[in-house]
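Heads up, one of the protein chains got dropped from this complex, but the rest are sitting where they should.
The first chain written gets the first letter, and so on, giving A and B; residue counts start at 1 in each chain.
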Amino acid sequence: MFGEALQRVRAQAPVVHNITNYVVMNTTANALLAVGASPVMAHAPREMEEMVGIASALVLNIGTLSDHWIEAMVVAGRAARRRGIPIVLDPVGAGATSYRTNTALRLLAEVSPTILRGNASEIRALGAQPGTEPGATRGVDSVHATEESLDAARALSAAHGCVVSVSGATDLIVAGEKVARVRNGVPVMARVTGMGCTASALTGAFAAVTASPFDAATQAMAVMGVAGEAAAQRAAGPGSFQIAILDALSALSPDDLQRGVRVEAE
Amino acid sequence: MFGEALQRVRAQAPVVHNITNYVVMNTTANALLAVGASPVMAHAPREMEEMVGIASALVLNIGTLSDHWIEAMVVAGRAARRRGIPIVLDPVGAGATSYRTNTALRLLAEVSPTILRGNASEIRALGAQPGTEPGATRGVDSVHATEESLDAARALSAAHGCVVSVSGATDLIVAGEKVARVRNGVPVMARVTGMGCTASALTGAFAAVTASPFDAATQAMAVMGVAGEAAAQRAAGPGSFQIAILDALSALSPDDLQRGVRVEAE
Partner (left out) sequence: MFGEALQRVRAQAPVVHNITNYVVMNTTANALLAVGASPVMAHAPREMEEMVGIASALVLNIGTLSDHWIEAMVVAGRAARRRGIPIVLDPVGAGATSYRTNTALRLLAEVSPTILRGNASEIRALGAQPGTEPGATRGVDSVHATEESLDAARALSAAHGCVVSVSGATDLIVAGEKVARVRNGVPVMARVTGMGCTASALTGAFAAVTASPFDAATQAMAVMGVAGEAAAQRAAGPGSFQIAILDALSALSPDDLQRGVRVEAE
């Protein structure tokens, strides 16, 4: 299943439209190219409808949000809904400020993303029950293990009818009662900016070519993890890792992926 | 001619003012530094006049355009016109949305760029005759060979009095009846984001130190191609290629350039 999904990305080269943050635009565009997809970065409200019209997936990322960009995300999200293409939302920094938490909740409500992909602290912040305390976040880095976000992920999946994909040492993918855990990856990934954002972008690419969003989210995290393991073999630190994972995404064969995946589904 | 042009860039270190897209700002600034030029990135309308005043070339790139940025491009372009410094326009994604096509056409009309530098699909979209079909684009990646854009390039060159530089497996440079073809470069360049934008930035650097825009456009594509060939020798994939081409641009000697160039002029 994993190897075939990677082959589909390369065969179809889906156009993935990203409205994402300034920090990771270059990295995520290159990761999409490396894995075989075709990235577009565009955010002017006046071209959203048309740009979404040529895309096979939409990725929304609030990492450096501002009001104009949120407007573009809403317009693009609605256009994607109408066209029926998958939407991935990365709620970067949800919980760190109410502006981010509220924007993520607004996008969940108005855009109805197919897949919500964040770290454990973000998912806890969004899935907190009224009157409970999600626990502190610390800027945009997670301070929770992914298992600590399982209840929140289930609640969000049920409330919004979306798949929830939580990255961490073990990635959690939740869809209703279904849970998959991806045990690939390496610790240095937490020391490189934009690895979570890259996972979100790849999730868009796999969602474009895979019918099940749950499977697509799992595939993307597996690809990130297996490529990360290969990259760590060649990297001398976080700088060279950031480059090596692009090489690894490009070099990854369907067979190597299939052999390397460590996924458990329940 | 090519080696001497590279020497001039390094001797004069021209200030190249870029109003460009978020995805490639770091890469293009580093490429300009590597080749020996001095990059400036600035877009506030209130400083355009003054910033253009210290620049030796202006590069306009609509890759992540929005209304405020277009305003800055028009102001900067007019100031560059008045000063008589060369202007390079990269119409990223023209044809993908009408906003992009119309913005590129507006900049062609109002700013009168010295050199229009794009991929084949973009040039076809801009040079299409009324009532004809330019052929689909696919996001920001070209789906046409450069030879398929020759008629459009000629039409644009005649209509706007500019040089048209089309990047691809073989680069085409067109000025009126003159055509040059640069046969350097490597396929991996299509797998790294911003290689076209980097070519546009370098075109600005060479236009700043070369009297003929046709020659400058040809020099820039030759430098990209020869440096790309050197970088490919050291790169394990698209990630390490993006880094290796910066090293190669810095290490490229005028003699190596002159020996490596494969250019045909008709």
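As a convention for this text, a residue touches a chain if its C-beta (ideal position, glycine included) is under 8 Å from a C-beta of that chain, and two chains touch if they have at least 3 such contacts.
Quantities reported herein were computed from a predicted structural model and do not represent experimental measurements.
When you scan B:A34, B:I62, B:V140 or B:M195 for touch with the missing chain, the hit is B:A34. Listed residues B:M25, B:I62 or B:A232: the one in touch with the omitted chain is B:M25.
When you scan A:V15, A:V140 or A:I245 for touch with the missing chain, the hit is A:V140. Touch with the chain that is not drawn comes from one residue among A:V16, A:A79 or A:I243, which is A:I243.
In the full complex, chain B makes contact with the omitted chain through residues 15, 17, 22, 25-26, 29-30, 33-34, 38-44, 46-47, 50-51, 54-55, 68, 234, 242-248, 250-251. Contact between chain A and the unshown chain involves residues 21-24, 26-27, 63-67, 93, 96-100, 137-141, 191-194, 235-240, 242-243.
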